[in-house]
Every structure is written in C-alpha cells, then in structure tokens.
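Read through the structure below, which is laid out as structure tokens, and then see the notes.
For this view, one protein chain was removed and the others were kept in their places.
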Amino acid sequence: MKGRLILLPLASVVLLALGGQWLLGEAKLGGAREFSAEVVSVGQPAKPTKPAARAEVPPHRPAGYQPKVATGLIDHHGNAVGVACMTCHATKTPNLEAGREGRVPAEFHQKLVYAHGEQSCLSCHNSEDYDALRLADGRKLAFADAQKLCQQCHGPQTRDYLHGSHGGMRGYWDKTKGERTRLTCTDCHDAHAPAYPAWTPVFAPKDGGALQQKAREEKSNHSTTTHDQ
Amino acid sequence: MINNTPPAGPASAPEAEPAGGMTRRTAIKALGATLGAAAFAQAIAPLTEWAENMSLDEYLQKHYRELSPFDLGVVMARMEQITKEETGVDVHIGDYRPQPGVKFGYALNLSVCVGCRRCAKACHIENNHDRPSGNSYIRVLEMEKGSLDLAKGRVNYDKPVPHPDKFYMPVQCQQCDKPPCVSVCPVEATWKESDGIVVVDYNWCIGCRYCEAACPYHARRFNWTKPQVPAAEINPDQGYLSNRLRPQGVMEKCTFCLHRSRQGKLPACLEACPTGARVFGNLLDPESEIRWVLKNKRVFVLKEEVGTQPSFFYFFDE
Partner (left out) sequence: MNNARVAEQFTSYCRFLWKAVCDATDGSWWFYAWMILLTALSLTGLHAWAVQVRDGLIVTGMSDHVSWGLYIANFTFMVGLAAGGVMMVIPAYLYHDHEMHDLTIVGELLAVAAIVMSICFVVVDMGRPERFWHMFPIVGRFNWPVSMLTWDVLVLNGYLGLNLHICGYLLYKRFRCERPNSKWYVPFVYLSIFWAISIHTVTAFLYSGLGGRPLWNTALLAPRFLVTAFIAGPAFIIVLLFILRRFGGVPIAARPVQVLVNIVRVTLLINLLMVASELFTELYAGGAHTASSHYLFFGLHGANALVPWIWSAVAMGIIATVMFLRPGVAGRPVWLTLACVLAFAGIWIEKGMGLIVPAFIPSTLHEIVEYFPSLVEWQIMAGIWAWGLLILTVMLKIALPILRQPHPEENFPTRVCATSPAGNTGGHSHL
C-alpha cells in the first residue's frame, strides 16, 4: 500500500517535469516550429556562397573605360565626340597647387565643382599620364579601377561596400544562381564633389490616410516637426 | 378569452369571414408580402452582379497547403487564363517553394537611406499594386535625428532629401518569428513558411482583417476594392503567394518578393535603392552579407518589447 502511495506523487512530479520542459521548449522555439510548411525543394539547395567580403567585386565600369571631355559635337556615326585628356595636357605644365585651398584652374574645366577636402587635383590625377589616375604612392591606376582611390582613404565605407551594406546592387543575393552587378563609388559620388546630392523624393503617398494627415498638417500652420506629447 | 391584439392600442375588431374565405386583412397582408418580396429582390440585386463574376471552382478551392501540385497547377493555369481574359496580358504564375537551408533576413542602413522612396515605388510596380491608391508595402517615415520615436515621423515629406535634421526609415513587413498576424487568423489563411516569409493564400482569406488589427508594424494591406493595374504596367512574372493580381476583399502583404528571392534574386525594393541602404540574404549562411551586418553593425528592431522577433533589422553606420 505504501508503495502505491509513493507512486502517485512520483508520477505527478515526473509529469510536471515533462510538461514543464515541453512548455519551456515551446517558449524557446516560439512560433517557428508551428508554422513550418511542407517543403518541396525546387532546384538545388543553397550552397554556401563565396565569402562576399573577400570576393572581387566586378567593377561596374568595363575594363578600358576612359572618360573623355564632352565637346557637344556628334560624329557622322552619331556618337558624341569626346576629347581625351592627354590631347590638351600633353602640352601643359602640371600645376601641383591646382585645387588646393580653392585655387581653381584659370582656363578650361570652368564648370567643375570642386569640394573634396584639402587635396589638389594631382592627388588623384596622374601628371605623367592624364589618361590615367595615380594611387597615393604614385603608382598608375586605370580609370576603370578608380574606386581604389576612394578606398585608400574611406576605409569604413569600403568595408561596408565590400560587405554589401553600402552602394546599390542588382541581380542575385544567391551568387550560386546568378550574377550580381554593383554600382561603383563614382556611380553615385562625383569624385570632385562627393557629398551625396539631394534627391527629390518620388512616389508621395496618396492613400486616404496620408492625404488626411497632409491636410491637417497644412491646416496647422505651425508646421514644426517636433510633436512632443 | 383574451384576444391576441394588445388592449392599449386602437383595437381592430376581428373581421367576419365572408363566403369566399378571404378577409380584407388577408388581402392586404398578401399584397404586403408580395411588395416585400419584390423589394427584397430589388435590394439584393447587386449580389447577382457580383455572383456572376465568381466561378464555382474558385469558390470551392481548397487551402494552398492542401492542394496537390497538380491541383495547384490547374488553379494557377485558371488564374493565368482569367488574367488574359480580363486584361489581355499573358502572365506566368509560378509556385515558388522555400529552399532548404535558407531563412531570409533584411537589414536597412539608416545612415545611408536618403528617403527617396524609390523602394516604395519599385514595390508598387513589382507587386502589381492598385494604381489609384498608390498602394505599396513600404511606408517611408521621415524621422527626427536624435529620436527613434515613431510619433515624430512623417510620411508626407516632399522637399529634397535628405534633410540635414532628419533620417529616413522605411517600414515594411518584418516577417516576424512570432507573428501575431498568424496567431489570430481564424482560417489559417496566413502562415509562416520555413524560409521565414509570412504568406497569405488570397483564395482562402475571408477578409475579417483581424490580422491587420494584430500587426504592430502596419505591414498588412487590405484590398478594399478590386485592384486596378493598367494592362501595360502589369508585371507578368508572378508568384501564387506573392504578386499575382489579387482579388477584392482579401489581405496581402510584403513577401520579400518571394517570386524573385526564392529563385535567388534580390527583392525589387533592394534593386531600386540607389544608395545601397538595403541588405538582404540568408541568415543561415554564415558568410552572407546579412550575417556580416548583424555581427558587425549595431542593429536593432522596431518595437522589440512587443516580442514579435522581427527578421528585419535597422542599423546606423556611426
């Protein structure tokens, strides 16, 4: 009889423990476990992709890219006529102070807006070959690889860019399935005045709720932006 | 013997039964009943219009998770045909299943987002949203620097962005790991799939909007009317659970463009972002960019205290 008496509380304790563990298990897993679908695999499972951080990001600009000065003329093929940099610069003396402390070129490049810190033009442009650029240690750099210049100084942005959290991209997140193209630095930042330009926002909301709020904001002419409660 | 007529009102004496068996009262009652029936038919006339547009197959269709691949194929073919009849456009509706070993995560860089709303617009186009209302799954808030208080956010900004005192926060479905919208649905028309995306079966939803009340992020949208998209603007690459043309009276939401992402492509909002503020990938892949962001950036989620465990993360660079 005594044995049976012990069995009951023992069974209760065991059941409580199991029940509690099940409950806790549910709590840990949260909602995820309940909602798994029957998975029918289409195509191959995602293989681990190449380390994106260390992958060579294909430059948006093709190799051999060369900027030219626009003349506004059109040749008989219908292409715009551009002048290569060396055409003029072959006969010019390099001015190492150009660009520093606001010194702008006296002639040509008049529409250039320059706002890139304290550097001179020749910090990046190559005085020995104006159809190329130069790295900080003087090595020649092709225009197609221009973003290496940016990467020299802008480390955090470079790190973010290489890890996909800075700079636009198109294509596939899963690089085993397809390619991805990236914008380069100069696609968004003008190298001479790299501060990101202002955009006009598009696609203003026109749902009833947004319009109602807009009407109310316009009505209250103190359109302060701090609405403390 | 107490008459059935109430004593307080003007009493009406019971009519003597004439030989024909029909009293004046009965005749009036019959006339009234006829008029009533006619009025009833007139009242419900709009329902017959509405019923004409419904097919029996569609009405009896089973839940997505109970359809065999063959039946689902039949359903999708029927939908493609209906779209062709109604709009003249040849669309392709696919059933894109979750891939094993994939759980999607999305991160948004609040230092880089400029609030241009191109993501919202791309979503509008990609997902075949209703044009007149400008519907989109993404809502961009202009926030005050120095505060994360959503009450200080505005959606109606139109000056050039970014404003120096503001930062911009796009909000869309967070694909929560503990989604309140899934718990509350009475018919299981919405559920979380194994790759993390919370989906809706548009042909099963009854339109009660309980999920819309439950969502803490204003992520769910209801089709208050039949969505109108000009034929030329219809995106023909459609998914059954994502951007196919939705019917009236059902819920819908952001699906991380599953018709694209389950094929390895980037969602439309990310591709449209000119600054690259959006990061998307597989949370289960330790080498993915989203994992790098989670590890190296100080990320946070919205309304963490509500306990929904979102899969959408925000971060600043500095």
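As written, the chain order gives the labels A and B, with residue 1 at the start of each chain.
One rule holds for everything that comes next: a contact is a pair of C-beta atoms (placed from the backbone, for glycine too) under 8 Å apart; a residue touches a chain by one contact, two chains touch by 3 or more.
What you are looking at is a predicted structure, and each value in this text was computed from that prediction instead of being measured.
Novice: For the chain that's not shown, point to the residue among B:165, B:188 or B:233 touching it.
Specialist: The single option touching the absent chain is B:188.
Novice: Which of these touches the unseen chain: B:160, B:216 or B:274?
Specialist: B:216
Novice: On chain A, what residues meet the omitted chain?
Specialist: So the residues of chain A touching the unseen chain are 207-210, 212-213, 216, 219-220, 227, 229.
Novice: What is the set of chain B residues that contact the non-displayed chain in the whole complex?
Specialist: Here the touching residues of chain B are 1-12, 14, 29, 32, 36, 39-40, 42-47, 49-50, 54, 59, 63, 139, 141, 149-151, 153, 155, 171, 180, 183-189, 204-210, 212-218, 220-226, 248-251, 303, 306-308.
One rule holds in what follows: only the chains that are shown with their structure count from here on.
Novice: Roughly how far is chain A from chain B, going centre to centre by Cα mean, in whole Å?
Specialist: Inter-chain centre distance comes to 30 Å.
Novice: Report the residues of chain B in contact with chain A in the complex, numbered from low to high.
Specialist: Touch list, chain B to chain A: 65, 69, 96-102, 107, 109, 112, 114-118, 120-121, 124, 133-136, 139, 144, 151-152, 154-158, 160-162, 165-166, 176-179, 182-183, 191-194, 261-266, 270-271, 273-276, 279-282, 285-289, 292-293, 296-297, 309, 317.
Novice: Residue numbers of chain A touching chain B in their complex, please.
Specialist: Touch residues, chain A against chain B: 30-32, 35-43, 45-46, 48-53, 156, 160-161, 163-174, 176-178, 180, 183, 188, 196, 198-208, 210, 213-214, 217, 225-227, 229.
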